[in-house]
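The block underneath contains the structure these notes are about, expressed in structure tokens.
A protein chain is absent from this complex, but the other protein chains hold their places.
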Amino acid sequence: MSKWLSRSYIGLVLTFLYAPIFVLILYSFNQSKSRGHWTGFSLRWYEKLFHNDAILNAFMTTLLVAVIASVIATVLGTAAAIGIHNMRKRSRTAIMNITYLPVINPEIVMGVSLMLLFVLMGIKFGLITLILAHITFNLPYVILSVMPKLRQMDHYLFEAAMDLGCTPLQAFMKVTLPEIMPGIVTGFLMAFTFSLDDFNISYFVSGDKFQTLPILIYSMTRKRVSPEINALSAIIFIVVLLVLILVNINDVRREKELRKKEDALR
Amino acid sequence: MKVKATASPYLLWMALFIIIPLGLVAYFSVTDRLGNFSLENYRASLAYSPVIFNSIWLAIIATVICLILAYPLAYNFSRKSANHQRTLILLIMLPMWMNFLLRTYAWMTLLENNGLINRFFGLFGLGPFEMINTSGAVVLGMVYNYLPFMILPLYSVMTKIDHSLIEAAQDLGCNSIQVLKNVIIPLSMPGVTTGVTMVFVPAVSTFVISRMLGGGSNMLIGDLIEMQFLGNAYNPNLGSALSMVLMVIILICMALTNMFEGVEEKEGMLL
Amino acid sequence: MHKNTLISLKNISVEFDGEKILNGINLDINDKEFVTLLGPSGCGKTTTLRIIGGFIDPDQGDVFFDGVRLNGVPPYKRHINTVFQRYALFPHLNVYENIEFGLKINKKLPESERKALVKEMLALVNLKGFELRKVTQLSGGQQQRVAIARALVNHPRVLLLDEPLGALDLKLRKEMQIELKRIQQRLNITFIYVTHDQEEALTMSDRVIVMKDGNILQIGSPTDIYNEPVNAFVADFIGESNILDGIMHEDYLVEFAGKKLECVDFGFAKKEAVDVVIRPEDWKISASEQGQFSAIVDSIIFKGVHWEIIAKHDDLSFMIHTTQKYEVGTSIGMSVVPEDIHIMHKMPPEGDSKQEEEA
Amino acid sequence: MHKNTLISLKNISVEFDGEKILNGINLDINDKEFVTLLGPSGCGKTTTLRIIGGFIDPDQGDVFFDGVRLNGVPPYKRHINTVFQRYALFPHLNVYENIEFGLKINKKLPESERKALVKEMLALVNLKGFELRKVTQLSGGQQQRVAIARALVNHPRVLLLDEPLGALDLKLRKEMQIELKRIQQRLNITFIYVTHDQEEALTMSDRVIVMKDGNILQIGSPTDIYNEPVNAFVADFIGESNILDGIMHEDYLVEFAGKKLECVDFGFAKKEAVDVVIRPEDWKISASEQGQFSAIVDSIIFKGVHWEIIAKHDDLSFMIHTTQKYEVGTSIGMSVVPEDIHIMHKMPPEGDSKQEEEA
Partner (left out) sequence: TPAYAFEPKDQNYYERFQGKGISISVYNWGEYICNGGDGLMNVNEEFTKLTDIKVNYTNYATNEELYAKMKSGGSNYDVIFPSDYMIARMMKENMLAPLNHENIPNASYINPLFHDNSYDPGNVYSIPYTWGTVVIIYNKNKIKEPIESWQVLWDERYKNEILMFSNSRDAFGIALKALGYSLNSEDPKELREATDLLKEQKPFVQSYVMDQIFDKMEANEAMIAPYYAGDAISMMESNEDLAVAFPKEGTNLFVDAVCIPANSDNQEAAEMYINFLNEPKVAADNIEYIGYSSPNLAAFDLLDEEIQNNEIIYPSMEILEQSEQFINLSDETNLRMDQLWTEVLASKGSFLSWGFAPVVTILALFATKNWMKYNRRKKRKRMVDE
């Protein structure tokens, strides 16, 4: 009974989260440009999507910025987390509080402040500023994800590796890194997700040559958002979903194989 | 081998891209258009206090709803098998990969008087219910967009609660409600704090949601700030002052909620 | 004593994932008794305890408490408290608040009375002055004591302790053993104690229940169990033993290691194959030719109180405890008096029941 | 043996946060020896080991290995491997990969040879068939063995073991003690072993080093240490003891518990206040009037091999181990032969050195 209750609750919340997405996908097959008005099934928006350079370019830019920014943020943030972890408690607390600033700082303020900074420094808006800004707001998420893994890690592991012949660098690569990997992956995923969807900050620091998908979508709001964007979103959604499913299936299969191998050894 | 130096690029980065820019905003907020010192902007911000209170009010409602929705869900997740947990969490994160504007647009399609929901109720002869263009719709938009930020930290704290603690509480005489009150809630407090922050902050400063779902008549402080930087008047100084006000409000709210358990370690409450 | 039964388990069976974890356990526990469940890891000790505590409902059988059937009564309604295997202290509360927890939940005691009770407990477990410590800042032994105080402050009629000393080091464990026994005697309540350390079981208990694979092998006082183990498994588990294959020729006559010897056991089938158990300290060493057996010292280890000798006789190894040192390679004679030869029925071969199931 | 010195610590001192942790330790360890550092928690055992392993540089003093000064040489350049206090197995690697780790790092061995070496180690520690297990899925004893195999596969000249058996239960600990000793003898390398379990130290070691508060109190073979402890602390730490205040009237005559008795010790100052140490098993019990002391049985506990009696004589409590049972309240006589009366100089009162520093 309570199991049934909990399941239907989860179902309800998931419905709440996915209902708009299904609407969005549904209307990507709509004949007309209208969002709320179903006139018939068609694939024309998919076809048009592949001829729309603006959208495709914006999509590529978005991906590029998200990948570069989240990778750099992950590297920088992981290094930072390690450094901070090794600090004394007081300086650690101080730095973590500042790290928390971008999280509690409204995005629009951050966008504006970065815009002011770049102008002051004389950096032209473009890919570079976009990436710099994205790294900046991604860093805290990486650090906040990696820190606890470092704290949970048995610090003797590092010594054990040195004991077995690793130089400090080798010990880091072969032991510390794999140990905190789940935290790093989480941090990267968070950073990537935030990057993909950021409008407020990107808006203020994007320049004349590159714009991200959210900005393009926002710019359409005088005329109206083209269903080609819906088509693109539908494709992204399906691809991500498939990847997730495949990864999951693969994991389960690998576990099963391992168990089988083990039984054979015994 | 305590290496601290690896943090230095980050520290430099923070100084350059977080501290200095915030300093710039603070500087702008106390100057006028000509660059002279002036507190006029803050005085002008005062005129907008109804908008500011409206923002806080709506953000609080949205945060509370998120908390109420997310809490049982996160608890539920945390008691499932590891495989299930991972799948469910990815399911929660997946919608965030879709564009935020598009998802909000889709809500319009759902909520409109002739929208899908009303049409659905129409089948049973109910409605139409007036849902769009109300502050309720704005709150819904906030809840929808920021719910994952509440679920994830709650979940991550709750997976760390040892089941034996729950048994210990039962053993000491707690029924399920008392277990919840005396063990689970206090232990999940850090997650609540993080979740509240992660929801309240963007909710109080959003402008897209209010514009799209609120029919434009539920102005929030985010709209105000956006208007100063991207509006007719183009008044970055006032915008900066409003931003500072917003930040102070957020800091105060955070301070209030954080007092629950003194200074909590905030790390790692995200996932 | 039996009129005094407080807890009764009648024919309790439990399955997890289709595997039998408990096989029809029957057990009476008396009021104010210190009972220990002893057995190797995975034998079902914790499961038995959890049934008494109410955390698991048995698939079959009944639990009685003071004559009342308890099945289905939730843990918080039983007059039983538990000290958990890893303490399960509440990390968000300090020492004082942890101990106070149960009092605040159950009774509408005034704050002052609560305080008096907690203080009393703190004194009992020697933790005065630690009230405001975070429990995460305590050493293992201190955490242990908080867990005990937290359980005892509710004045349960029964305290369940699941390997409470498992995580402590030797010295501390010895101290805590004495302290626990002292506490039980002072409060005069029933302790049900789980351990897989036989010395602990012998030292502390009024009665020991030896379990294996979900079955109870033997119930008895420490001396009963040590001196009259029902089979070789119990004998081995309860103390270091030499276990030898033997044949019972007739009452009072057993053959093992190639010798027929007199013994005090009887009532076995003719020519029954039996286990012969002899404690290492029961061997007497003499000159080579004077012993019942002759053997060569294969190794000798200093153990403080005694030396431990492994001696070889033909292909058999014997363990002998003696206070005298012998050089490796010396020939010695070994004797044992009839009273120290323990004869036991062979246990059914391991996994028998499983094979039957599969067949 | 001294020509054979492998590791030498000369006057090693270490401070943490202004607190002296090691106070000028001098220590020679011979090749192929099994040496144990024994002492209470916090006495500096781990610190000593970490200096040998190269994880800490001493503030003063030198470490020599085979005559070469080692100070400043990083851990990965020493022919020393360590089994850590909590194993420190790599959780992201399986059993096989954990053991293989050191081989992969150091040498350009071909895969096939690596595999052979790992298999050999797996056999040595009895873990065949566990290659693909996650280390987190192993029991404590199994993890223990993986940690040993992981260290040994590199063929170190010295293996450091930091309380390797601390987390295991009694039965397992006994088994592993035997196994470790067997491994050391088979590989014929130096083991430096840390424990605070005296029985473990006595059982396994060639030499035992007893430490306290950053100082070495005594170095010697297990029998030396057990039978000739240099002071009451060592005596008490090495085995249960009765420690009594006494006065040495003259050579061979000591007074304690109100009686003057003959003893075998000499060379003390006249009327020197001394500690008198008597092992519980050295008391002989007789009829009340026949003993040197008369006492009343205050409590008796069954310990399996023996009974432990606490007997009261005036205000003094004596611990006696005996194989016979006495009822509580019985009057008994107690005697001890002169050889079993150990006389020791009183230790300087605790904290003396600190007081001097402060002054």
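All chains are identified by letter, namely A, B, C and D, in their written order; residue positions are counted from 1 within each chain.
Convention: contacts are C-beta pairs under 8 Å (C-beta built on N, C-alpha and C of every residue); 3 or more make two chains touch, one makes a residue touch a chain.
On a predicted model such as this, the values are computed, not experimentally measured, just so you know.
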Query = Pick from C:34, C:65 or C:96: which residue touches the chain that isn't shown?
reply = C:96
Remark   = Of the candidates A:118, A:141, A:158 or A:237, the residue in contact with the absent chain is A:118
Key: Where the missing chain touches chain A, by residue   = 32-37, 39, 48, 51-54, 57, 115, 118-119, 123-126, 129, 204-211, 215-216, 218-226
Message = Which parts of chain B face the unshown chain closely enough to count as touching?
response = 33, 47-48, 50-51, 53-54, 56-57, 60, 108-109, 112-114, 130, 132-133, 135, 211-212, 214-219, 223-224, 227, 229-235, 253, 256-257, 259-260
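Throughout what follows, only the chains that are shown with their structure count from here on.
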Key: Distance from the mean Cα position of chain D to that of chain B, given in whole angstrom   = 58
Query = Any idea how many Å lie between the Cα centroids of chain C and chain D?
reply = 27
Inquiry  = Multi-chain contacts only, two chains or more: what residues does chain C have there?
reply    = none
Key: Multi-chain contact residues (two or more partners), chain B   = none
Query = Touching chain C in the complex: which residues of chain D?
reply = 40-41, 139, 166-167, 169-171, 196-199, 202-203, 222-223, 226, 238-239, 279, 281, 301-305, 321
Query = What residues of chain B sit close enough to touch chain A in their complex?
reply = 1-11, 13-14, 16-22, 24-25, 28, 69, 72-73, 76, 83, 86-88, 90-110, 112, 114-116, 144, 147-148, 197-198, 201-202, 204-205, 207-208, 222, 225-226, 229, 236, 239-240, 243, 246-247, 250-251, 254, 263, 266-271
Query = For chain C, which residues count as touching chain B in their complex?
reply = 53-55, 74-76, 80-82, 84-86, 88-93, 101-102, 105-106, 150-151, 154
